[in-house]
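Before anything else, here's the structure in question.
The other protein chains are all here in position, but one chain of the complex has been omitted.
Chain nomenclature is as follows: A and B, assigned in order of appearance, with residue numbering initiated at 1 for each chain independently.
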């Protein structure tokens, strides 16, 4: 599927700056767009990263001088970008599938699908993959070779799995991201046009939820292992060979490097970036980006050394408070004694300090 | 369905104070009972709110002077009230449903139910609603128009949904509340005779659990949006247009106002009330009622301003501890020096202070 840039400008009613004959083969957010794909930049301060953007062209509300690509200038870039995303990946309205495997699905001869599973239109399933009872695979999903989908797994439309991916029972992949804007006192869902891409050798535990991206992919990197009841929100880009323990919650648009470890019940604020080999201790709440090769603890999370010191001192708070009271008393007595000895010449000052205390 | 008050008094073996000819058309907890419904009050100090109770009559263990309604006095009000609740909403024992749609279900002609879904006796489903593969709708449920129930959703008996309600995959509505009393060293489940009512325009994420009320409804207000893996316990009354983020846990009998926002992994203690426009930050643990129009952070949760100050000072605890030690040392030295200069006239006092420190 491909389209010229001048046709895209026409489609979205925008002004094209640059070579309209260039060919576009997809649409993705800045960090994900390939050489031949369109992307979108909304804020001018995002232009700092412009050199790293590979896209063939950029949709933007105002001309970005520092960009080398052609640009399509529009009033509402989100609306325009959504239009292009929909052109390449037409949204599939929820509709009732037939029973069993749709005739347009391409199932490898050695793959096995249970008769109580539902496989919708346009799905492909690779060799030796197993689809267990009650699994539902919505339209446009792609499943590689040697995957196992345990009972009760649901894949929403356009989900894609690499090879040797294991999804344990009750896991839901690709549900709508939790994004709303308020209009007239009501929450209106923002477009959730993306999908979930899980790379090869990923294992996902039971009752996990991974939401689709807004425009592009929520991505789980190769070899990453995810424990039960983990929640990964829309647009997250999880690195390779991560270990994500049970009940971790990762808010929208987070990014983890490779070999990151998140212990049980950890939470990540949205838009956080964790460097390679970051380790976050159980129950920590990460509120800021973390450089890699370090351990973080606590909520708000801090480097281990700092947090351990604070934990230790917190246990001594009752002692500190007693010491403080004793000091206050001793100093007060001393000041009064000196005052008395002094004939009261400095008494006003002392009274003032005591009041301040 | 209706019954006279004198008949109810007879049914529960209680003493009626008031007009026995009045008609009762339901039974609900104090906050939920309508004008023509019976309610129950157990503790006399609950009588503070008696003016706000609309019920046609009250079941109580002792006469409440301040109540204007007729009262039915019984020894065990829980047992008596349960009897009346069961009269109006007969408990349905778990039993094996048939395959597909029960003949007594009323499905709108434009609604669509997947052949692998199970729709039990007495269920009604409104126009254009979609029931996806593997969904189970137990007896007595009511589903409005334009609802979508994604794969693997389970509705326990008597659940009711308004219009345009979306339930994502793997979500369980109406399971038994977690209420037990101990008898002879064993936990015995208390009656869970209530149900779940979800108002119109509510969207519920994947793998969410919302438990039924003990006697009446666990209620989700109109337009509220609930993210994946949220847990809402029995008897909660969630307001309108709330945003409840992923992995939030709300314990039993909580009440939220309108436009409340709970960020990821927040926990609410049971019987908490949050005012309109309350915002609770990620991972906070709310232990007390919160007035509205304010942000709360931390665990135990405090107003944002106070908590931010405490978070900031916690980071300075090591510095504070060092300062405290220095002060102690300086003051000790000073006291010793003055003592020496003093010829020891006050030495006893100082030794005492030092021992106290």
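Keep in mind that, in the parts below, contacts are C-beta pairs under 8 Å (C-beta built on N, C-alpha and C of every residue); 3 or more make two chains touch, one makes a residue touch a chain.
Note that the structure is predicted; figures quoted are calculated from it, not measured.
Novice: Touching the hidden chain in the complete assembly: which of B:27, B:55, B:80 or B:136 does that?
Specialist: From the options B:27, B:55, B:80 or B:136, the contact with the absent chain belongs to B:136.
Novice: Have a look at A:186, A:271 or A:328 and name the one touching the chain we're not showing.
Specialist: Going through A:186, A:271 or A:328 one by one, A:328 is the residue touching the chain not shown.
Novice: For the chain not shown, which residue from A:39, A:207 or A:237 touches it across the whole complex?
Specialist: A:207
Novice: Could you pull out which residues of chain B are in touch with the chain that's been left out?
Specialist: Listed in rising order, the touching residues are 94-97, 99, 116, 118, 134, 136, 152, 154, 156, 170-172, 175-176, 178, 180, 185-187, 189, 207, 209, 211, 229, 231, 233, 247, 249, 251, 265, 267, 269, 285, 299-300, 302, 306, 309-310, 313-314, 316, 320, 322-324, 326-327, 329-331, 333-334, 337.
Novice: Just the residue numbers, please: which parts of chain A touch the chain that's not shown?
Specialist: These residues touch the chain not displayed: 112-116, 130-134, 148, 150-152, 168-170, 201, 203, 205-207, 223, 225, 227-229, 241, 243, 245-247, 264-265, 282-283, 299, 311, 314-315, 317-318, 320-321, 324, 327-328, 331, 334-335, 338, 346, 349-350, 353, 356-357.
Rule of thumb we're sticking to: only the chains that are shown with their structure count from here on.
Novice: Could you grab the centroid distance between chain A and chain B? Build each centroid from C-alpha atoms only and quote it in angstrom.
Specialist: Here the centre of chain B sits 29 Å away from the centre of chain A.
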